[in-house]
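One structure is given below, encoded as structure tokens.
One protein chain is absent from this view; the other protein chains keep their places.
As written, the chains take the letters A and B, and residue 1 is the first residue of each chain.
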Amino acid sequence: MSVLEPLLAGLATGRVRVVDLTHTLDPDFPVIILPPEFGQCARFRMEEVSAYDHRGPGWKWHNISMNEHTGTHFDAPIHWISGRDVAGGAVDEIAPEAFVGPVCVIDCSAETDPDFLLEPAHIEAWEAAHGPIPGGAWVLMRTDWSKRSGAAYLNMAEDGPHSPGPSAAAIEALLARDIRGFGTETVGTDAGQGAHLTPPYPAHFLLHGAGKLGLQCLSGLDQLPPTGAVLIAAPLKIKGGTGSPLRVLALLEDA
Amino acid sequence: MTPLPYDGVVATAPVSVPYQRYSQETAHWWIAKALRGVLQAAGLEKSALDGVTVSSFTLFPDTAVGLTQHLGLCPRWLDHIPMGGASGVVALRRAARAVQAGDARIVACVAGDTNRIESFRTLLSSFSRFAMDASTPYGYGGPNASFALLTDRYMTEFGATRTDFGRLCVAQRANALRYPGAVMKRPLTLEDYLAARPIADPLALYDCVMPCAGAEAFLVMREDEAARRDLPAARIAATIERHNAHAEDPIQLSGGWTLDRDRLWEAADCAPQDVDLVQTYDDYPVISLLQIEDLGFCGKGEGPDFLRARDLTVTGDFPHNTNGGQLSAGQAGAAGGFIGLVEALRQVTGRAGPTQIAGARRALVSGFGMINFDRGICTGAAVLEAA
Partner (left out) sequence: MTQPLTPPPRKNPQQRTPTPTLPPMPRSRAALGLTSAAAEGRFALQVCAECGAVSYPPRDACAACLSTDLGWRDQPAGGQLLAETTIRVSPQLYFRQRMPWRIGTVKLDAGPVVTAHLHGDVPRAGRVRMAARLDRAGQGVLVALPAEETPHMEDDPLMRSLTCDPKHRRVLIADGRNANTPALIAALHDAGAAAIYVGMAEGWRGAPTLDAEILPLDVTDAASLARMAGEYGGKTDILINNARHLRPGGVLAGDPVRAREALEVSALGLMRLAQAFGPGMAARTADGTNAAVAWVNILSAHALIPDPAMGGFCAAQSAALSLSRSLRAEFRASGLRVMHVFVGPTEDDWHQPLPPPKLTPQALARDLVQGLRDGLEEVWSGDVAKDIRARYAADPKVLERELTGGGA
């Protein structure tokens, strides 16, 4: 019996919906800010090559440039120093099966503290409500942060950005469940003040050290059920790439 | 060293091609008209010309050289004289010496320019390097502003008034009304002059020449040649020429004539009061005053007083620019350097018609040319006598 045929039928009837979890790639979309003496994440830029004009009468196209980590994007294990030696840890080496999988969404959108940290207790509470997180699941932290724009998105202060993220213990807890990867609606998988946690940037450090994947700058996680959706997040096949801009899709089955 | 006299050489066959305010024709066209005019006046074939001088601002890209082929001339002596208002006197000097030395037998001296709607502006922008660098960028509409500055200084220095200049202009208009070739046909009163619209203070409309198209020419040959052909001719009693004189003067209140006038009168064996008419180069009235002073009619700065006491018309006691000069007959480019000389030839040969001064035998002709930057560079003068 076919597995894909009912899926296609569901897509055709609308019973299976395709939801876009991607921000528009826009020159003004925020990227992570590092101290100025460090190399910086290139912003998305687009330049017209021709537009049905003297530069090319019948066609329009653009040159685009950006960092691997610009916009809604994918973090491969080799992105972080802890994952530098992970075998097959570059985007072109990761097996394609890793990009498609079940997704669990932990809703933290009711939290009002911009420095809110996801802790193991939140994960346990979620599991109490929705069942255990299965191995190989994408785990997404819903904060509705993607609804913010402009300066409110990074929420930068004198002491750096303030946005929610996971604690080291929470990541350890997820790794114990052998998740596929972890994703957020903020500019990174770590909290804005993640540099001050132990270890610094625990999501990056621990996830990638364990060969897991990261998704960030996701949009519209409020559209997803806590469980039951399928997430598709396939990075560009960049040789030796540490990440890639993404078009993140979720398949939802309406009850 | 005293220069040789011009014994046995005469100027003859004066021709003025009637001026037009604007012309779509070329300088070549105007010069051809004038050349044909002198040949007809002298009863000569074109092939009889073996010397030619050409003066023109609008002949570009040609010079006298291109003109020989254009007009089918085969001279054994050729000169291009780009000296603007001094061209007539200088052409006469060059031609007379060529004839005297036997380098040429019959020399046609011709000047002509066209005046298209745009050609004055074009001429200004390429007039001279110093003008391009140091006067054109200062709002100059041609020489108006240069002469305004000289006039302003002259008035300050010597107490001249607009009325002094006006009297000269009004007298010349009266003369022009007698001259059929003049562009200006309407009478001018002193009141008109003083009320005219300002152009560049203190100059107003009637202080400024009207650029137009036209041509002037005459022939230079041996006196016996002219006599054989029964041509009324004028002897060349004396001439002078000078360039870039008084360079140390901060502003031009004297021209090169002051350096050479004594020699002029001595060679001509006469004095200023002995001439029957004076033809000055008159693109602006202040320059006529400079010439009257610098050629010895009165002292420096005494021009206004001198003129107040005199009648400058054809019937007056100091006939000046008897066909109206450039101020009333028009300024046909380089022909403006010929107009006084050609008219003087008519006068001393008794062929001036309506402008004729009774018994005119001797004329002073003066030339002034080329505002290279802040002043005229070329000066010249000639005394002509009935042959």
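In this section, contacts are C-beta pairs under 8 Å (C-beta built on N, C-alpha and C of every residue); 3 or more make two chains touch, one makes a residue touch a chain.
It should be emphasised that the depicted structure is a prediction, and the values quoted were computed from it without experimental measurement.
**Q** Hey, which of B:Gly72, B:Pro137 or B:Gly359 is the one touching the hidden chain?
**A** The single option touching the absent chain is B:Pro137.
**Q** For the chain left out of this view, which of A:Val139, A:Leu154 or A:Leu221 touches it?
**A** That would be A:Leu154, which touches the missing chain.
**Q** For chain B, which residues reach the chain that was dropped from this view?
**A** 120-121, 124-125, 129-130, 132-142, 144-145, 148-150, 152-153, 156, 197-203, 247, 250-251, 373-374
**Q** Determine and list the chain A residues touching the chain excluded from the picture.
**A** 27-28, 30, 33, 36-37, 39-40, 43, 45-48, 149-151, 153-154, 156
We adopt the following convention: only the chains that are shown with their structure count from here on.
**Q** How many angstrom lie between the centres of chain A and chain B, each centre taken as the mean Cα position?
**A** The separation of the two C-alpha centroids amounts to 93 Å.
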